[in-house]
Each structure stands twice: as C-alpha cells, then as structure tokens.
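Missing here is one protein chain; the remaining ones are kept as they sit in the complex.
Here is chain A:
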Amino acid sequence: MVQAIKRIMELNQLQRSFLEYTAALFREGFLDSQFSQLYQLQDESNPEFVVEVVSLFFEDSERLINDLSRALDQTIVDFRKIDAHVHQLKGSSSSIGAQRVKNSCVSFRNFCEAQNIEECSKCLQQVKQEYLLIKNKLEALFQLEKQIVAAGGAINMVEWML
C-alpha cells in the first residue's frame, strides 16, 4: 500500500516537473501555441506522433543548416539559394512551434535580401544557436515524458496547455 502511494507521489512529481518545464518554454518564447497543436493531433492510433514530427524537424534543420554553411562559404554567394533554404527552415520551425528559430529565420531573410554576407553569417550563427537550444530542451522534455509513461502516467498536453 505504501509502495503504491510512493509510486503515485513520484508520478505526480514527474508530471509537475513536466508541466513546469513546458510552461517555462512557452514563457521564454522557445515555443508557441503551434507546439500544443501537435499534441492535439496525437492520438491512440499514433501515440508517437509528436516525437516523430519533431525528429523530422531535427533532421531537416541539421541538413538545412549544413547547406547554409556551405552556401555562405562559396566564393560567389548565391543569395537566392540561401533564401530558399532559410524559407524552408522558417516553415518547418513555424510548423512545430519553434518560435525563436522561426524568428531568427525572419531576420536572416532580411539580410539575404540586402545581400549582406557578413550579417548573413551572423544570422546563421544565431539560427544554429537557437536550433541547438530548442533541440536540447525538447529532448529533455521527451525524456521526462518517457519517464512519466514508464511510471504509468499519460501525457495530456492539451489540458495542461490551455
């Protein structure tokens, strides 16, 4: 009986941590409401949906960031190509609610238009930084989720986020 209560208390603590962690991510602007939309899409037919989409986002972003590095390194910089890549990254980050990454892409596109290589390089660094930050945070969040599920709990993000 005591064991059962202990387990419930542990689960409770995990869920509280999850809630606090997520709230902070929203508060600090790392995530926006589109992220909660992802959880609204998740259901029993696809309980890993959010993790799958976010993993796709990680792969896609890393590829785009590498392409951007290479493009900026060229002797003759193709700004249209760079803009196309940034547009893609802006789209993906917006679709999963990665607000800071999206915003850094917006600045990047402005400097692309101005064809300013130096500022574009700075923007790329900024984008990279924001990407790594959100990647770490989401991975930590998913770890917490795993622990909650392992402890017999469930994630009902929709209720917590509204």
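Throughout what follows, contacts are C-beta pairs under 8 Å (C-beta built on N, C-alpha and C of every residue); 3 or more make two chains touch, one makes a residue touch a chain; residues count from 1.
Everything below uses one rule, namely that contacts and distances are computed from a predicted model.
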One chain is missing here; what is its name in UniProt, given the choices "Protein phosphatase", "Protein-serine/threonine kinase", "Two-component response regulator ARR17" or "Transmembrane channel-like protein"? "Two-component response regulator ARR17"
In the whole complex, of A:Val51, A:Ala84, A:Leu132 or A:Ala151, the residue touching the missing chain would be A:Ala84
Touch residues of chain A, complete complex, unshown partner: 34, 37-38, 40-41, 43, 46, 49, 52-53, 56-57, 60, 84, 87-88, 90-92, 94-96
